[in-house]
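Only one protein chain is missing from this complex, and each of the others stays in its spot.
Read from first to last, the chains carry the letters A, B and C; within each, the first residue is number 1.
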Amino acid sequence: MSAHFPALIVVSPLMAAMVVAILAWVRPGACLPLAVVTLAGSLWAAAGMLWRVVVSGPFAYHLGNWPPPIGIAYQIDHLNALVLTAMAAVALVNLLATWRHARRDFAERVNYFYALYLLFCAGTYGIIVTGDAFNLFVLLEITSISGYALVGMGKRDAALASLNYIFMGTIGASFYLLGVGYLYLVTGTLNMADLAMILPRLYGNKVVTAAFIIAMTGLFMKMALFPLHGWLPNAYSESSSPVRSLIAPLTTKTMVYVMVRVALYVFPVDFSFGHLAFAQPAVWLAVTSIVAASLMALSQTSLKRMLAYVLIAEVGYMVGGFWLGNRMGMTGAILHIVNDAAMTLCAFLAVGSLRQQLADDSFKALRGAFRRMPWTMAVLVVAGLSMIGVPPTCGFFSKWYLIGGALAAGQWAFVGALIFSSLINAVLFFRIFEIGFFEPFAASDHGHPPDLAYAEAPATVIAPMLVTAAGLVVLGLLTGRIVTRIIDAAIPAAIL
Amino acid sequence: MNTLITVKPLLAILAALCLPPILASSRSPNAREAWTFGAALTMFGVIASMLPAVWGGARLEYTLVQVLPTVSIAFRVDALGLLFALVSSSLWIVTSLYSVGYMRGLKEHAQTRFFSFFAFSLAATVGVAFSANLLTLYLFYEMLSFATYPLVTHHQDREARASGRKYLLYILGGSIGLVLPAMLIVYHLTGTLEFSAGGILAGKAGAAQLTALLVMFVFGFAKAAVMPFHSWLPAAMVAPTPVSALLHAVAVVKVGVFSVVRVVTGIFGTGLLTELNLGTLVATIASVTIVAASLIALSQDGLKRRLAFSTIGQLSYIVLGAALLSPSALTGAMLHIAMHAFGKITLFFCAGAIFVATGKKFISEMKGIGWRMPLTMSAFFIGALSVIGLPPCGGFISKWHLVIGALEADRIVFLWVILVSSILNAAYFLPIVYQAFFCSPEEALFERRVQEAPRWCVVPPLVTAAASVALFFYPQPFLQLARLATRHVLGGF
Amino acid sequence: MKRFALLAVLLFGALLVYGTTDFPDWGDPSSPAATHVSPHYIRHSLEETAVPNIVTAVLADYRGYDTMFETSVIFTAGLACFFLLRVFARKAPDSRLYRHRATGITLRIEQGGRLPEGAREFERIDSQWVPYDLIIRTACRLVLPFIQLFALYVVAHGHHSPGGGFQGGVIFGAAVILYAISHDLRSTLQMLPERRTVLMSAGGVLIYAGTGLICLLLGAQFLDYAALAGILGVDPIMARSHGIFIVEIGVAIAVMAVMVSLYYNLASVGRFDEGL
Partner (left out) sequence: MTAAGYINLIIAKYNYWIYIVLMCVGLWGMIVKRNLVKKIIGMNILQTAIILFYVSIATKKGAALPILAHHIGAHRTDPATIINPLPHVLMLTAIVVSVATLGVALALTINIYKRYGTLEEDEIHDLMRNA
């Protein structure tokens, strides 16, 4: 059975989604357990593939038994096995942590929420494992459409936010599709490995250059790189908390992964980094993204919007790190895909819990949060420290590689932007912690602060959150192993 | 030199690190305090048990986890680290006693949180002391920054918030803005972060780059409170006194100077600094801080603030000693970590005892207090003598070495700096003691009736004062460690 | 905004023009796209899958995995509309309208009241009701069977002529929608209840994915229809042809059901009482 993991990891959530849609009419109580079991199975399969890749190297799966490029092939290698495992873990933990919130937010439609959730995951897993450029587009659309629906079912202005998300997302996906079409036009193939073999003959071709730029622009739009980030803050802040903590860790990170995949394994490395003068502008774009998003984050008055902007800055980290073009920066970018997924999940889970218990997540509502919800706030503190980049949390280590790579490449602006963003993050998070810790003030100085009702979330919500928070530290401590055993093998030898 | 692989350094850290979960689960105050003592004693025991091996010239190592391909989180116990760890852990025991008296005496809130974060801070301090490389040091340095934040802001009022902000601004700004890039540059240049006796930077970078790096490190370790990165320390005095006593006279600030000493000796190497004459630069910065801080201290009326400025000055003695790069100066610097710790903690304990007993914070309100609290003020007197550097107190030994070191290095200017500042020290400490005991009855603000603070607030300063005196007569444990460390640093094994 | 848009659009257009100058000529049979992978399909699809319609063979077999997700996209869209629009807390309408069949007199019953079940001489009508045009109604009823029959033909004959599951499913769905437009939503829902559309749409995709899963359970790769040879009792190449037919049926069911479900939700704004 384990030989079929590449197909099963995508097909099982897909089929489970159909079954959940049927069960919703027949036996509603069975939907949640089925979803959880399926996601746990996916995680198991992902971990199994990661193990296999580490032990015996990359392997392929030919769907329908047609050899590529005739048919569609899945290619499991170090890069996607790692990302896949991270995403599968995030999806499972998020469902475990937020099903209570989902029940409250979605009421009768909660079972359809599970079905869409599974579809979203199936699409995301598929994007990560696929080795076919067009198949990626189809899976991307599954993820996107289920994502639009999930976002659109949020509070207040969610529908409008979701529609804008559709517009930007569709332009992004269409650009990607157009880029793939350009490549097909000049190569006649859609298989990524085959493309990588053919493209070196076509360096001077303007079509290839245009394809690269169009596809990258599309991906930048999908990953919300400044200044194409417009859809993200509203989409994330208007959606309901279970959706937010699913989409925030998965969407942008998956798109960064796609960028890495396309720039390293579809286009030859010397094309992406040598032939085209794309790397330097991309780094500058990333620097602008980091600085601008950090500044915009400062002016937000609610936690989730602030985090949304922090997220945009993090996208800049990954894009910039990747386009530094050296091994260290790229290691940092790939590591940050995993780490950022984990810390975004951690932060948004905490925010979701706060919002559920305090019914509001403006900064004012956080007064006394440390006394009212100590565990949730502890989780938020860990997430915050990780985003600031404090060892031994994982955020420090990816930043380590990113800054190291920038130093090696002599990109001082990127070094400055990373340090700046760390400091801004410190300000952002400690501003929140201050409100939660100090306010409301005691009547007199040195008096005892007023007593507040204990309002912690139930243990079933807290436990997955604590696991995530612990995961941030464990990931950080495992950095050495992840880098030497997995990421080193994931980066082509041509990158020095 | 032989190297032993042992888990002891990790055990010492875990002794403190395991405490918060235990405290969180125990509800009764007595159990909480018993556990705290248990942890403090265990930690001290583990650290003391490493003494014979280190005296014997051995080095204890333990690698926890290979966290980056070429850098690991690893511990190495050498003479310098052990000296610092020994001071911190022994004083934690005394401070725990004192905390019980102080916190109960003032009926402070959130005592569980207080003791938990206190333990965190100590774990981080010992972690810094035992770090084998710059990354591990940075890790524990940052851990200490965050662990002390809830202690500094313990009162949770507006003043605490303002101080907390200032504290984080300086400490985090320094560590993220300066130390982190500096560390990465070092890694980029050398490919390693391991502390080694001769330094790792020799021949890897030009003079200008090295100067910039050194400045980044010296200011970036803002806990060392080198001017102009000092003003968080007076602000942090809003913390409860046990925090000021152990953390802001011993653990936190000494972590700052310890880090500077480590970087100067282990990353740059004394040879390289001498060659480029960079020692003078740091020594000059330190001298300015010493004199300026002492002058400012003269004008402070708040007792704790005066002590804080005194600390700023004294810390720079250590930086100065390290920067002079001569054997005696290095020995003196390392000794001063210990000697100043015992002296200054006594002074803070006394300040706290006065506050618990009378509620007074300002020096001008303390005329004649010696009659009411004779034991406390006697301890204060001894502590002051030690900090000024007069016999028969431990402070004399370290200053003596510093003076000799300045002569050895043939830097008479710095000799004068030390002497002038000692006079200034005397000028801001002795009047307090004088007014406490020798003011006329009309001037005295207190009745002549002995009414000391609670027992657990009085015994600790007496213990540390006695220790200060004892260290004058028996400086051997620390002196030997400091000499070993100096030999190691200067490369003569 | 307009200037910025103009700039963006022009830049984008310029990029496209730049790329297009290096395009192979339109309709050039020696372009890379026409010479690398696609000749394999043209030369070998018949012998490998026994399906004369190459598009069908590529769609459902060579790139059958894509098509499974394509069907899932349709399903996702149906589910998404349902999720976004469906009104669950259905509150009874303030008033109901009944029309006397013989005379055309309309009754309005307020405050949630309704006529007794047995009152056959009255029919319930929508608030926006217009008198049915007899010609439209009758004509629709007449053509509907033919449309549906044609839909089945398109599905079944997809191996040999343009067509297949998607096209047939859409035509079938259109037939149902035509009925709903010419009559009303209420009577359509009686014929094809909402519950059935959801079950059919999920079931259609499950047929597709399940076929693939059976192949996998029989020891072959996912969606390798040749593995079905044993079950179907034919040789592996015909098994591929049959396999394609099975999944096309699944696609047709799913597409039909989703089309209808989309119409229900969009037309009644999720209330499932009155439609267009």
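Note that in this section a contact is a pair of C-beta atoms (placed from the backbone, for glycine too) under 8 Å apart; a residue touches a chain by one contact, two chains touch by 3 or more.
Note that the structure is a prediction, hence the values are computed from the model and not measured.
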| item | value |
| --- | --- |
| Which displayed chains the unshown chain touches | A, C |
| Options C:Thr21, C:Thr103 or C:Gln190, residue touching the unrepresented chain | C:Thr21 |
| Residues of subunit A (touch criterion as defined above) contacting the omitted chain | 134, 137-138, 141, 145, 148-149, 152, 157, 159-160, 162-163, 166-167, 170-171, 174, 177-178, 181, 184-185, 190 |
| Touching residues (missing chain, whole complex) on subunit C | 1-2, 4-6, 8-10, 12-13, 16-17, 20-21, 23, 25-31, 33-35, 37-39, 41-47, 52-55, 58-59, 63, 66-67, 70, 73-74, 76-78, 80-81, 84-85, 160-162, 166, 262, 265-266, 269-270 |
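In this text, only the chains that are shown with their structure count from here on.
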| item | value |
| --- | --- |
| Graph class of chain-chain contacts, one of line, ring, star, complete, other | line |
| Between subunit A and subunit B, centroid-to-centroid distance (C-alpha), Å | 43 |
| Interchain centroid distance [CA atoms averaged], subunit A/subunit C, Å | 32 |
| Chain centre separation in whole Å, for subunit C relative to subunit B (CA means) | 75 |
| Per-residue multi-chain contacts in subunit A, two or more chains | none |
| Sequence positions of subunit C contacting 2 or more other chains | none |
| Subunit A residues touching subunit C - in the complex, by the definition given at the top | 4, 7-8, 11, 14-15, 18-19, 21-22, 24-25, 61-66, 69-72, 107-109, 112-113, 115-116, 119, 122, 126, 132, 134-135, 138-139, 141-142, 145-146, 148-149, 152-153, 159, 182, 184-190, 194, 198, 205-207, 209-211, 213-214 |
| Subunit A to subunit B touching residues, read off their complex | 385, 388-392, 397, 400, 403-404, 407-408, 415, 419, 422-423, 426, 430, 434, 437-438, 441-442, 445-449, 476-477, 479-481, 483-484 |
| Complex contacts: residues of subunit C adjacent to subunit A | 15-16, 18-24, 31-38, 40-41, 61-66, 68-70, 72-73, 75-77, 79-84, 86, 88-89, 195, 198-199, 201-203, 205-206, 209-210, 212-213, 216, 220-226 |
